[in-house]
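Presenting chain A:
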Amino acid sequence: MDRLTLVLWIFDSVTGLGLLLLAGWALASPQLFRGIILFVAFSLMMSIAWVRIDAPDVALAEIAIGAGLTGALLLAALSRLGDSEPTQESMNRPIERSYRARTFRSLTASLLAAVAVALVFLILALPGDSEGLGAEVAASLDASGVSSPVTAVLLNFRGYDTLLELLVLLLALLGVWSLGGLPAQPVSPAVLVLDTLARILIPVLLLSSAYLLWAGTHAPGGAFQAGAVLGAAGVLLSLAGWQVRQRYTGVTLRLLLIAGPSLFLAFALYTIVAGQSLLEYPPQRAGVMIVLLEVAATLSIGTTLAALFVAEGPRNKEGQ
Partner candidate 1 sequence: MSSVPLFALVGAGLFCIGLYALIVYAHLLRKILAINVMGSGVFLVLATLADRTVNAAPDPVPHAMIITGIVVAVATTAFALVLMLKVAEKTGRAELPDERTG
Partner candidate 2 sequence: MNASTALPLLILASSLLPGLVIFFLPESSIRIRTALNLFGAVTKLVLVAVMARGVLHGVDYEARMRLLPDLDLVLRADALSLLFVSLSSVLWLLTTVYAIGYLENSPHRSRFFGFFSLCVTATVGVAMAGNLITFLLFYELLTLTTYPLIVHRGTEVARLAGRSYLRYTIAGGALLLVGVVWLSTLFDTLEFAPGGFMAGTEAASRPGTLIVIFALLIAGLGVKAALVPLHGWLPKAMVAPAPVSALLHAVAVVKAGAFGIVRVVYDVYGIEFAANLGVTQPLVMVAAATILYASVRALFQDDLKRRLAYSTVSQVSYITLGIAMVGPIATIGGIVHIVHQGLMKIALFFCAGNLAETLDIHKVSDMDGVAHRMPWTMGAFTVGAFGMIGVPPLAGFISKWYLGTGALAAEQGWIVLVLVASSVLNAAYFLPIVHAAWFKTPKGKWQDKRDRQRLETRWMLLLPPMATALLVLAVGLLANMPLSPLEWARLITMTEYGP
């Protein structure tokens, strides 16, 4: 074992151990606020792990979505929860200490420990030579229209999954709106600082989003990461107290939200009517079409994520 390998092994072990500790700490933290911060730290550490296992695309997605957006969503929810739940104690009520509760917890813990041990043994028992689909992807990459394998899988080989996934995102927003949405976020006192920050950051974010989108065809990046960054820009604006003009929150907003899924579905419908396989790209135009789809998807993902954060209900009446 050479030195580099040893160092990396130690690094990985520390990362792994850190992940477990952070997760446990985040979940067991008596204060929810601290729990959320620890969870964000956990997500950041996850992205380190992703880099270590050669998954830079995932690392980018994890930073933008797992750590950034999820963290923001959690914190926003916590601050809103504060409004409806006056006493801090009831919210962070210490867990029950009765005999029954303790027995129940220790039983659960031992059962899950057994499951964990079993899983560990199974993972160690997995065949070391299973090849997965790496070779197939590599073989078909030229025909996919893009040179980044992950993008090829996401938009072409398994583009159907991605279509459904875009719809999950839209459905979540529909769900939030169907709950009646939430009242507007109270503008934070630090608004001026945020405002200045936002004015500097927004262009940077937009630029990075565009870069990620463009890079996605041949390098780590793509619609989801780009969309997430775009969404982050929206979140930042919202935090800084920016309001979207009412006339853009009706039909315009809806059109932005459905742009990605609609284009995807229009493509699907075209292939159906043309008697082709569902979502079959014409080989020579695959690259262009994927870029088009990605642009639309990025817009929709960004808008949807931002709208999920704002979580205000749709303004139907003004919108129509």
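As a convention for this text, contacts are C-beta pairs under 8 Å (C-beta built on N, C-alpha and C of every residue); 3 or more make two chains touch, one makes a residue touch a chain; residues count from 1.
These made the cut because all candidates are chains of the complex that A comes from, given by their letters.
In this text, all values refer to a predicted model and were calculated from it rather than measured experimentally.
Visitor: Looking at chain A, find the partner in this complex that touches it; the options are 1 or 2.
Guide: 1
Visitor: Within their complex, state which residues of chain A touch candidate 1.
Guide: Those in contact with candidate 1 are residues 1, 5, 8-9, 12-13, 16, 19-20, 23-24, 26-28, 32, 35-36, 39, 42-43, 46, 49-50, 52-55, 57-58, 61-62, 65-66, 69-70, 73-74, 76-78, 80-81, 84-85, 90-93, 95, 104-105, 108-109, 112-113, 115-116, 119-120, 123-124, 126, 128-134, 137-138, 149-150, 152-154, 157-158, 161-162, 165, 168-169, 171-173, 175-176, 179-182, 222, 224, 301, 305, 308-309, 311.
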